[in-house]
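I'd like to ask you about the structure that follows.
The complex is shown incomplete by one protein chain, all other protein chains being positioned as in the whole.
The letters A, B and C name the chains in turn, as written, and every chain counts its residues from 1.
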Amino acid sequence: MKLYLAIMLLLPLAGGLTSALAGRLLPRRLLEFLICATVWGGFVCAALAAASYTAPLTVNLAPWITAFDLGAPLSLYLDPLSLSLAVMVTFVCGLIHIYSVFYMAEEGDYPRFFALLNLFVFAMLTLLLAENLPLLYLGWEGVGFCSYLLIGFWYQDKANADAGRKAFITTRIGDTALVIGIAWLFQLFGTFSMVQLNGMAFLIPGGVVTAIGVLFLIGAMGKSAQVPLQVWLPDAMAGPTPVSAMIHAATMVTAGVYLLARMFPFFGGSAVVTSAIAVTGGITAFYGASCAVAQRDLKRVLAFSTISQIGYMMLGVGAGAITAATFHLLVHAFFKALLFLGAGCVITAMHHEQDIFKMGGLRRSLPVTFWCFLAGSACLAGIPLTGGFFSKDSIIGALWLKGVPLYQALYVLALITALLTSFYSFRLVYLVFGGETNAHIHGSRELKVMELVLVPLALLGLCGGVLDLPGYLGGGFLGHFFANLAGGKAAEAPQATEIVLQAIAGALALAGLAAAHVAFSGKARAKRIAEADNPSALTSFLFHAWHFDDLYRLLFIRPYAALSGFLWQRMDEGVIDDSLDRLAQGVGATGTWFGRWTAGRISLYIVSFAAGGAAILGYLAWVTLS
Amino acid sequence: MSIPLEHVIILASLLFAMGLGCTVAWRSNVIMMLIGIEIMLNAVMLVFVGASARWGVADGQLFALLIMALTSAEVSLALAMVVYLHRRKKTVNTDVFDSMKG
Amino acid sequence: MSVADVLSVMPLILTGVGALLVLLLGPFLQRGLVYCLAVAAGTAAGVWGALYPASYTPAIPGISFSPLARYLVPIFCIAGVLTLLYSHGYNDRHRIEGEEYPATVLFGLFAMCVLPCATNLLTLFLALESIAFAFYILVAIDLNRAESGEAGLKYLLFGAVAAAFTAFGISLIFAGSGSLELSAALDFRNRAIMSAGWGMILIGIAFKLSLVPGHLWTPDVYQGAPAPVAGFLSTGSKVAAAAFLLLLLGVAAPARELHVPLFALSLLSMVLGNLAALRQNNIKRMLAYSSIAHMGYLTLALLTGTRDGYAAVLLYGAIYTAMNLAAFGAIAALSGDEERARMEEYSGVGYSAPFRAGVLALAMIALAGIPPTAGFMGKFFIFYSAVKGGEIALAIIGIISAAISAYFYLRVVVHLYMRPAETTPPQPASPAESAALFLSAAAIVVIGVFPNALLHYLGTVLR
């Protein structure tokens, strides 16, 4: 087992380093083969590990940081949660790697791209498999770093590089909270081991648990693009589409959810923390969906939908339904990767046009893409019997089953969001694939292969439901697999309740579809396109993502830059340094003034001397005679 | 001894102060300065001689004699210099010689 | 007067007779030979002084070759010899002719050698004034420069006033104690007269040591005097003046009422000297102000009135001699027909005359008190004795002013190495100059790194 895990990690690392250091020296085909092979090798290892998995285990690979009682070894922990995610990550990433090879066929600077892609897989697996928090943090920052460089991969366009920077810094804000949490945990328990920490929450006052939980939540907010740290994700779409699919939809952005699920046993007991997670998730889910409704850029629609869907996962964690959250995470990974990759095909075909209002009729020219995209949208919308339907519903159901007013309010919010989700999903389909074609399609051999990659994802997305079927359908694999995890066992609902809940959700999804059909099919489509150039106030507000960017620019970025200049020129150079210079000037001037005493006139010298003598004698007289 | 040493010292001090005053008051005239210095040294000699008498030893008188030698050497040196400088600037005003300062 | 007595005062005889010989034979000998004769006399006196055992018994009335003399005589002789070595080439270039120059230097050296040998106030005073006389002449000896004569006049007039003060002080001590023995200075039965006497002496010595407010002559005289003379003046004459006080004090502390005057003198000198030097653009004037400050440090050590303090004074005297001789020697050796006065004239010299500039830079670093030079060792000893003697406040003020002083010393270094050359590169140095510079530089480094032997010897010097 140790071998599997080690190889799983090392293969992508080796691939990444090879590509980074020697990528230019290798033939392109070989390099492409190599980087795909490493990830698929990782998948094989993950699969083998899954096959031979019996019980949770910790694997010690090597020491890392050891100082006195502080120990952060390179040790891995395998349990159902990390195992299932590792399998998913290697698989999805493997597909996306293959896709990338073709997507980036015309890119000259490919070694950098592949190196980062592979390093990302390494970091992501580290994050998932880490047994202790510092190692998790290594992966956590590692994925952030790769994401930063991949978003800004086409660095010559300033906007891309800026987007990368924004992502890096915004997530770093969350990361800082996470590290503070880690430090606090170490202060309290003297260990970083998540396994040990999870069993020790009862040792400390609830208030502290809450505080630490909130810190972790902020960390998760950054990585998983939750309100209010969500601003980076839409911009992150500046990166190449496979990157968006892999990092900003399927894997990295769910790291926050993973973290909270992993540490759930620790702060699951704190109602404040779980509520905070749930509220964050609920708000984010709604926020993302509402913004997605008004977007024009194909990838931004998907980005906001990602935000929204991760909001759902958070809701799941907040409701204590770890299985449901993980379930949704896995299924979401499939269908969101699918959607992004489909979008990539569309974008390639459309000569890098991303405005959905300028597309149309692609269902004929790109049939494979169309059907796969449709499947993905159905999953996203939660159309009954798709994977997305089951996974999302298990979260919504868990909310209702909490039976607390707060959660019931969130339940309502989640349902509204579901309706919106369905609406914007099909809005997208109608706008992109509906109508008549009005552009020349750029077909190529690469595009064909890229489309092929969509198929397995579409199948997985559609059939993802079998991973964890509801109880009335015979129960699910995940449910059993996760049964031993804390929070893994979801509240069992009576089957009737469950069926009713699912019916409501399904009905809403279909309602959304119907609404989209009314608004965007046939003639209405042309009308909407015509309207798009003069959006209403609400549409504009949603299009600008509730003006969060403007707000932050006003509140943080401008003052930061201004204060930075102020501190430098007024404070550092103006006050501190200048006062020193002035002091030096003053001392020098005093010296010159002293020097003027030596005026060159001997009479003055003798007078001064005599005066000095008189002073000394006067003093002596005063002392001896008194 | 009819005159107490204290009186001698007081007289000498006055003399010394007058000499100093002479050097200082006529400020820049080098001749007056030399005279002033001469008076100051005379005050010194007065004390030596007085103290010799008071303590009954000859050391002070010896010292006084040597001071006389010293002053004559000093004055000759000074006057030589005055002559030398007078040639340059046609003056005995020392304050004219202030090319170096600061 | 036995043979042993004659032998023990041999340094005095060598220098005194040497001076006369130089004066007498000068007209008949080649110029170089005259300097050789003078150097030989000085060297012989120094070597003799260093090797001949010291004793307290007077060889002739008023003179004894005491341990203090055995320590100081070689230092004075080194100073005199180095001055002569620097002067030869310098005087050549500056057309200072005649044998009276080496004779006067030797005469001054003779007087310096007498001073630490003095056993009574009369000899002491005469030695001190003789030194001054030699310098009155030497300062004004350059007839080609108006400044030289001007400096001589100022030094003479000021010196005469100060001498009067010193003499009056001695006369009061005599009046108070009835004796001219050195120990009389510590006889405080007649407190008022004695304090007045000491006050007068202090003022007189303040002039010699250029302590504020008796410092005003210093920049003018240093600037006006030929560089080697200024070097000799700043070392030999100052060390002699310090030795004058030490002889009066023996190992006793200064009377307590003198504490405040000494404190004031030291404080004012350190602060004023260092500050006034900061923007001084004439290198010799800068060194003059630096001299003022250094004498302030010396007074600080003296003020403590401890054996350590006095030992520090003596060590500092030796070190200061090495440093200033190196500095003025380098200035002399780098001068052409005219001296390089302004700092700018030293720009780029570090590369056109690496050895001389290197010595000058070393001297500056040493004067700034940066290890591993002797300057650091000396300052360390001074501040050590000051802290040990309880003068912590003054030590801190002194040390801060010393830190500030690094600025003007480094300015010279900056010009030497970091600015483009502005003037024509200097002529090659003569062997005599090189040898003298090497000696002083070696002294700076060796005393800086291995001061132990010298320190231990100092322990035996003080009675």
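Rule of thumb we're sticking to: contacts are C-beta pairs under 8 Å (C-beta built on N, C-alpha and C of every residue); 3 or more make two chains touch, one makes a residue touch a chain.
Assume contacts and distances are computed from a predicted model.
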In UniProt, out of "Substrate-binding protein, ABC-type oligopeptide transporter", "NADH-quinone oxidoreductase subunit M", "hydrogenase (acceptor)" or "4Fe-4S dicluster domain-containing protein", the chain dropped from the view is recorded as "NADH-quinone oxidoreductase subunit M"
Looking at the whole complex, which visible chains does the left-out chain touch?
A, C
Looking at the full complex, which residue from C:F188, C:F263 or C:Y384 touches the chain that isn't shown here?
C:Y384
Across C:A41, C:A59, C:L209 or C:A395, the one contacting the chain not displayed is C:A395
Give the residue, chosen from C:L20, C:A50, C:A421 or C:L455, that touches the chain omitted from the document.
C:L455
Across A:A20, A:I441 or A:A621, the one contacting the chain not displayed is A:A20
Positions on chain A where the hidden chain makes contact
20, 62-70, 112, 134, 137-138, 140-142, 145, 148-149, 152, 155-158, 161-162, 165, 168-169, 172-173, 175-176, 179-180, 182-184, 186-187, 560-561, 563-565, 567-569, 572-573, 576-577, 580
Positions on chain C contacted by the hidden chain, ascending:
351, 365, 370-372, 376, 380, 383-384, 387-388, 392, 395-396, 399-400, 402-404, 406-407, 410-411, 413-414, 417-419, 451-452, 455-456, 459
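The rule we apply is simple: only the chains that are shown with their structure count from here on.
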Starting at chain B, figure out the least number of steps needed to reach chain C through touching chains.
1
Quick check: how many Å separate the C-alpha centres of chain B and chain C?
26
In whole angstrom, how far does the Cα centroid of chain A sit from the Cα centroid of chain B?
96
In angstrom, rounded to a whole number, how far apart do the mean CA points of chain A and chain C lie?
77
If you look at chain C, which of its residues touch at least two other chains?
153-154, 157, 161, 165, 219-220, 280
Out of chain B, which residues touch more than one other chain, so two or more?
20, 23, 33, 94, 97, 99-102
Mind listing the chain A positions that touch chain C in their complex?
587-588, 590-592, 594-595, 597-598, 600, 602, 604-606, 608-613, 616-617, 619-621, 623-625
Contact footprint of chain B on chain A as seen in their complex
592, 595-596, 598-603, 606-607, 610
Once bound in the complex, which stretches of chain C touch chain B?
120-122, 125-126, 129, 133, 136-137, 140, 146-147, 149-154, 156-157, 160-161, 163-165, 167-168, 170-172, 174-175, 178-180, 193, 219-220, 223-224, 280, 282, 285
